[in-house]
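All protein chains but one are shown at their positions in the complex.
Letters A and B mark the chains as written, and numbering starts fresh at 1 in each.
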Amino acid sequence: MSSYSLPEAVPAASSRRLSGNAVWALLLSLPLLWLLVFLIVPVLVVLIVSFFQPTLSGFERAFTLDNYRALLSSGPFFSTLLNTLLSALITTVVTFLVGFWVAYYLALVVPNLRTRFALFIIALAPFFTSFLIRAVAWIPMMGREGVLNSALLSLGITSQPLDFLLFSNFAVRVAMAQLYLLFMISPIFFSLSTIEPAVLEAARDMGARWWSILWEILLPLARPGIVIGAVFVFVLSMGDFATVRLIGGGASTSVGLSIQNFVTYMQFPQAAAAASILVLVTVLGVVLLLRWGAIGEEL
Amino acid sequence: MRTRGRWFNRFLGLYFALILLFLYGPILVMAVLSFQGPQGGMTFPMRGVGLHWWTRLFEVRASELQEAIIRTLLVAVETGAIAALFSVVIAFAYRRRLPGSSALLPMVLLALMTPGILLGLGMSLWWRILNFQPGHLALLGVHVVWALPFAFLVMIAVLNRFDPRVEESARDLGASEARTFFEIVLPIIWPGILSAALFGFTLSLNEFERSVLVTSQNTLPLQLWAMLTVQIIEPDLYALGTLTVLITFVIVAALFIPTVIGQFRRLGGATPPSEE
Partner (left out) sequence: MTILAQNERPADDGLVASGQRGTVVLRGVSKRFGSTTAVDGVDLTIPGGSYVVLLGPSGCGKTTLLRMVGGHEVADAGDILLDGVRLNDVPAAQRDISTVFQHYALFPHKTVYENVEFGLKMRRLSPDERQRRVNEALAFMDLTNLRDRLPKQLSGGQQQRVALARALVTQPTVLLLDEPLGDLDRLLQLRMRVELRTLQRRLRITFIHVTHNQEEALAIADQIVVMQNGQIRQVGSPQAVYRRPTNLFTASFMGDNNILAGRVASVDGDGILLECEGLRLRARSAPEPVVPGQAIHAAIRASTVRVRQEAAAGATLPPNCVAARATFVEYLGDTVKLHCQTASGLALVAKVPEQDPSWQGIREDETDLMLEWDEDDVQLLTS
C-alpha cells in the first residue's frame, strides 16, 4: 500500500503463480494416473470379471451370475466366509482389548516424552519386518515341541502337549492379533496423546474414580483412534490368507485363501466373485464401525 | 487412591513388557534357533550350537536366492523413490488446497484399505485382459500403491513442522516458484523425503500379499512363501528370517532415531511436570 510499491511487480507474480499451478497440475496427474491404473481399475476389474463366464484356462466376456450362485449355494464357502468374519471380529476385539492398554501406558503413564517415543518405536518396529517371517516365527513358538508347550509342560500346567496351539483357528487368531496389534495401538496412542493431562486432573478433582475417567473421558476421547484402529485390523484380517495358510495349516480357512486356491486352478471368475463378496462383507463391516464411531461424534 | 494409581501404573509397565515379549518373542526364538547344530530341527531342543545354517544360507541358498534378492532390492529402491516423489507432490498439493488434491486423498486412503489379495487378483486379471506379461511393472505398481499412504503420512508430518512463511518470504524476495522449491524448500524437507523413501523401501522389501498373484518372477518374500508351502523347511530359513529382520531394524533405527532426537531438541528437553 505504501507509495513506493512497484506496480509492475503484481502482474509478474500472478502470472508466475499461474504457470506454477499448471506445473502442479502436471505433477499431480502422475500419482493420479498411477493410482487409477494400479488401484482403481484393478478393483473394478475384479468386480467386472466376477460376472464373466469361466472357461478352462480363464474367462470369456459373457455376463453370468453363476459364479455368485455357485459360491452362495455352497456350504463350504459359506462356512469359510463365516469363519473369516468370525476371525476378523475376534482379532479386532482382542487387539482392541490388548492394544488399548498399551496405548494408554505409552500416552498417559510414561512421563518423559523421549522415553514415550522411544518405547512407541520399539513397539512399532516389528511391523516393518517381513510379515511372512513373523508368521514363520510362530511355528517354533506354538508347535507340539514349541516353546509354549515346553513351558506349559515343565511348569506342570498340562500333562501332554496342546495340539490346538498350532494348525488351528485358535493359533491363527493369536498370530493375527500379534501381527495386526500395532495397527490398533498406533491410532489409539495418537488419540490419547492429544488429551491434556489437566483434563484428567480436573475429572479427578471432581471426584471421578479411574473407571469413571476411563468411561467418561478416555474412551470417548479415544473413540476416533479406536474406530480407525478397528477398521484397520478388521480389513486386514478379513483379507488375510498367508497367516491362515502358514499357522492354520489345513485346519483353518479364509476367503483370501479360497481366492488364492481359485487362482491356482485358473478359476478367475470364481476368484473374482469370492473377492467381491469379501469386499462387500468387509465394506459392510467398515460402514457399521464408522457409523458406531459417528454416533459418538454426534452425542 | 494415589498409591493404587501408582500400583496400577506399575502393573501397566509390566504388561507393556509382556506385550513387547509377545511381539518380539517369536522373532527371538527364531533367531536363537537359527544357530541350531547341523542335526537340529525346526524346534527346540537345540542340538548343538553353531553357524552351520548361516553358512548354508550364504553358501548354498545364496546362489539359489541371488536372482530374487536382486529383483527385490531393485523393486524396493524404485518403490521408495516413486512413493517419496508422489508423496511430496500430493502433500504439497493438499497443503495448498490445489484442485484435484481433494480427489487424491480418498484414493490414498483406499490404497491403504484395499486388501492385498484383492489388489493382487485385480492386477493379475487386468494385465491378463490387456494381454500384458505379468512382471516388473505390475509388481512395482502395487508396491507403490501399498507404500504411498505411509510415505504420504510421513510427508504430512514433515510439512506440518515446516513454516510456510519461509516459503513466502523467499517468494517475497523475488524467487520464482521453482527456485523457491529447489533452493529453500527442498533443503529443509529432504530428510523427510528420505524418510518417506526409506519407508517405502522397507514396505516393498517385505511385501508379499499384493505380490503373490501379480508376478511370475519371484521376489524374496515370494521365494520364501514357495519354500514354506512347497518344500521341506530347514533352520537355514530361520537364518534368512533373522537376517531380514536385522536389516529391517537397522533401517527403522536409521529412520526414527534422528526424528526422535530432533523432536526432543525442538521441545527443549523434558520439563518438570507441574511448575508453570
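Heads up, the rule we're going with is that contacts are C-beta pairs under 8 Å (C-beta built on N, C-alpha and C of every residue); 3 or more make two chains touch, one makes a residue touch a chain.
In this text, all values refer to a predicted model and were calculated from it rather than measured experimentally.
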Touching residue (missing chain; options A:Ile40, A:Ile122, A:Leu153 or A:Ala203): A:Ala203
Residue of A:Ser150, A:Ser193, A:Ser212 or A:Asn261 touching the missing chain in the full complex: A:Ser212
Contact with the hidden chain only, please: which subunit A residues? 196, 198-199, 201-209, 212, 216-217, 220-221
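One rule holds for everything that comes next: only the chains that are shown with their structure count from here on.
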Distance in whole angstrom between the CA centres of subunit A and subunit B is 15
Subunit B partner contacts - residues on subunit A that touch it in the complex: 13, 16-17, 19-21, 23-25, 27-32, 34-35, 37-46, 49, 58, 98, 101-102, 104-106, 109, 111-114, 117-119, 121-126, 128-134, 136-141, 143, 145-147, 150, 178, 181-182, 197, 209-210, 231-232, 235-236, 238-239, 241-242, 245-246, 256, 259-260, 263, 268, 271-272, 275, 278-279, 282, 286
Under the stated contact criterion, what part of subunit B meets subunit A in this complex? 1, 5, 8-9, 12-13, 15-16, 19-20, 22-27, 29-30, 33, 42-44, 82, 86, 89-90, 92-93, 96, 98-101, 103-104, 107-108, 110-111, 113-119, 121-126, 128-129, 138, 141-142, 144-145, 148, 171, 176-178, 202-203, 205-206, 208-209, 212-213, 221, 224-225, 228-229, 237-238, 241, 244-245, 248-249, 251-252, 256, 260, 263-264, 267, 270, 273
